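Shown here: the complex without one of its protein chains, the others still in place.
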Amino acid sequence: MGAEGVLLRVEDLRKWFSLRRGLFSSPLILKAVDGVTFSLDKGESISLVGESGSGKTTLGKTVLRLYEPTSGRIVFKGRDVSNLDDDELLWYRRETGLVQQDPYGAMPSFMTIFRILEEPLIIHKAGTKEERREMVFRALEEVRLTPPEDFAFKYPHMLSGGQLQRVAIARALILRPSLVVADEPVSMLDASVRIEILTLMRDLQEKHGISFIYITHDLSTTRYFSERIFIMYAGHLVEQAPSKALVSEPLHPYTQALIEAIPDPDPENRRRLRKVPPGEPPSLINPPPGCRFHPRCPYAMDVCRREEPPMVEVKPGHAVKCWLYAKA
Amino acid sequence: MSAPGAEFGLKGVVRELLTYKSGIVGLAILGFLVALSLYAVIAIPYGEAIRLWRGQEAMWIDNPRTAAPEWVEIFVGKKLPRTIRLDSRVPGAGVSKAEIPLPGMNMKNIIIEFRFRFDYDELPSEMNLFYFANYSGVPPYIKLVWKKPSGAEFELIRYSLQAPDDRLYVSISDAVLSAALSYYTEKYPVNVSDRVTVLKLLFGRVTPKALESGDFEVEKGEYVLRVEATVFDRKDDLNAKLVVYGTVYGIAGTDHLRRPLEIPLLWGAPIALSFGLTASLITTFLQMMIAVMSGWYGGWVDSLIQRVTELYMIIPFLPFLIMVSVFYKIDIWILLLVVIALSVFGGGIKGTRALVMQLKESPYIEAARAYGASDFRIIFLYIIPKILPPVVPGLIGAVPGYVFLEAGLAFLGLGDPFLPTWGKVINEAYTNGALYRGLYYWVLEPAAMLMLTAFAFAFLGFALDKIVNPRLREL
Partner (left out) sequence: MSAPLLEVRNLLLHYGTRKGVVRAVDGVSFTLGAGETLAIVGESGCGKTSLARAIIRLLPRNVHRFEGQVLLDGADVMKLSDEEFRREVQWRKISMVFQAAQNSLNPVLKVGFQVAEPLMVHMGMDREEAIAEARKHLRMVGIHESFADRYPFELSGGMKQRAVIAMALITKPRVVILDEPTSALDVITQANIMNLLKTIKRELGISYIFITHDIALSSELADKVMVMYAGHMVELAGADEFYTKPLHPYSQKLMASVPTLRTDKKLEFIPGAPPSLINPPPGCRFHPRCPYAMDVCRREEPPTVEVKSGHYVKCWLHAGGG
């Protein structure tokens, strides 16, 4: 549960990418994130769920200022970081961490694990050479790569995917950040290893009181990780709710479809068809007008085709962006 | 899960190289060339080498002119003559010197006898006699007598010394020729062929048929040349050195200035290697930096650099170089500079830039930005180590190109005129009509060295490419 107030506030954030089509045509605009507002408390962990093309990864990276927002604000610990330059952002880099999807791609293959973990410390001048060595070994122990000496001087290709992802977590946490964004951290790992890694992240998150944004397409894993779930569709946040509530009482038709689509291991599954909407998420270059889900929504009304619905708090802590719950 | 290839340290690379046949061959040849270079530099230091190479006749007069290497006789099947040098100043077998003062006068006779065996299957190429005389007044008076194994003995010439360091080019001396001819035509009054020469008469088995045809076989056995001199002051002295020039010399033969070709062949190695490696290293390094700047910063920087590169790729390299070296006197350092300047925006940039642009989007670069690494740090610590492995085979492969460039310019006579390089040897061979004269060794030896160098680097390049590019391992 979050304590001591708000850590991060994102206000009407938009990130658009312009795709050049050659010398003589005007560029296409891909609206990856198109007006997202939310806040995150200190020590709170949320899951950001969406399918590919929903904009969830772009949102995560924009919050970390790996992209500069096209418009909107990102306020971290009271400071507006939306438009700062790279050199002005150095303190922000220390306060934030990133865990990526591909453990092998996320590591420089020519550096030892020790060097990889040392890099953030060196960049932020965190300690003398001996102190850094201490910190690296402690970081390895914290992610349960023990004994640390066995791992510190290996190269990334010598470790398994799961082990390497632990290194990535250690690297993200080594400067004791306040916010970590984990972008699909377990989707490239074997099923038996996923839970281990998620559990590790959860334990560390609780131990150090770090705020986490856990980005995933797999709704089933979110309950084990976060208190709140945000659902993203086509660049918009469509529902925000506490985890249990979202799964037991999904309000947005898309969320309902998502939940209906996910199988649990049940021999009855083969005897019935799932009721899910047809089609696929829209292109972000030319999203549908009004509510972006309306072409696939079983409940689409006239207003849905014309106007974008507002985000409405239906119950305390449970908000939906849908005309079914808003007054036109 | 697949893991990317590991980067090995130098030891690892060498070990990996040895698992490929091309690597073994390349390393072996390169090792040989390096050993050769080291030997050249140690045994004949640079200053010494230049001195020897520029050394004119004085230095090399004891060597035969354009002699083939000694091992040629394996292919010819005959025993080919080596050079015989007998010096009266150096006591030893084959030379005897006697001084006989003439009673009652301030004169003495000095008799120097040169005795040697000539058992080769071919005639010598030349014979010269060098005098080292000490006299204050009247120069010594010399009479030369020649004795052949068959017993024939006759006078070659008699005359007064013209200078203390006078010399007699016996094999081209008309006086000696007529003396020998008269001796033999007296014995065999026949029509003597125009092809008869001094050496044929002095060293050949003289028969009427031989005299008529001009074809002589070698008369093998012991020869004696007696220098009977009279000096006109007891204090005077006379020494002589007889050189019977062979047709073969040493391991590499000699050139038109009698210089042993071992010197430029040996010294060509360190020059070729260092020129090639230096040019390649500097060019590759500069190209890499330019490509990184271009790929990383993008935008107008990238566009500008790419247009300049394309311009460079269009400019014809060699004609430009020839033009420059025709107008300006070129020594090897200037040449190096010009070559680098003309290669620096070369096509290699395109490939490296593509790699940089690809790497720029990699997750590990993104991670580095996320934990606050600066552009500078990312370029040098994250990108460059990744682009070095693919760049290295290119670097190695470019070396023979530069070696040939230098050789080519030298061959055209446009290189450094004083440096003993392989290209220079080919140039001199060419301008002295080597192929026309059948002096194949003169061209083949430096050409072989050039090819060897090219092979070494080509093989190394292949093997390195396979190491760096695992996909090529299937081939």
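For reference, chains read A and B in written order, and residue numbers begin at 1 within each chain.
Here, a residue touches a chain if its C-beta (ideal position, glycine included) is under 8 Å from a C-beta of that chain, and two chains touch if they have at least 3 such contacts.
Since this is a predicted model, take the numbers as computed values, not measurements.
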Q.
So there's a chain missing from this view; which of the remaining chains does it actually touch?
A. A
Q) Of A:219, A:251 or A:304, which residue touches the hidden chain? A) A:219
Q. Looking at the whole complex, which of A:25, A:128 or A:192 touches the chain that is not displayed?
A. A:192
Q: Just name the one of A:18, A:52 or A:146 that touches the chain not displayed here.
A: A:52
Q) If the missing chain were put back, which residues of chain A would it touch? A) 51-52, 160, 162, 190-196, 199, 217-221, 223-224, 247, 257-267, 269-270, 273-274, 276-278, 280-281
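Convention: only the chains that are shown with their structure count from here on.
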Q.
Centroid of chain A to centroid of chain B, CA atoms only: how many Å?
A. 70
Q) Which positions of chain A touch chain B when the two form their complex? A) 61, 64, 66, 86, 89-90, 93-94, 96-98, 100-102, 104-110, 119-120, 123-124, 155-158, 160-161, 168, 171-172, 175, 188
Q | chain A partner contacts - residues on chain B that touch it in the complex | A | 1-7, 362-364, 366-375, 377, 382, 385-386
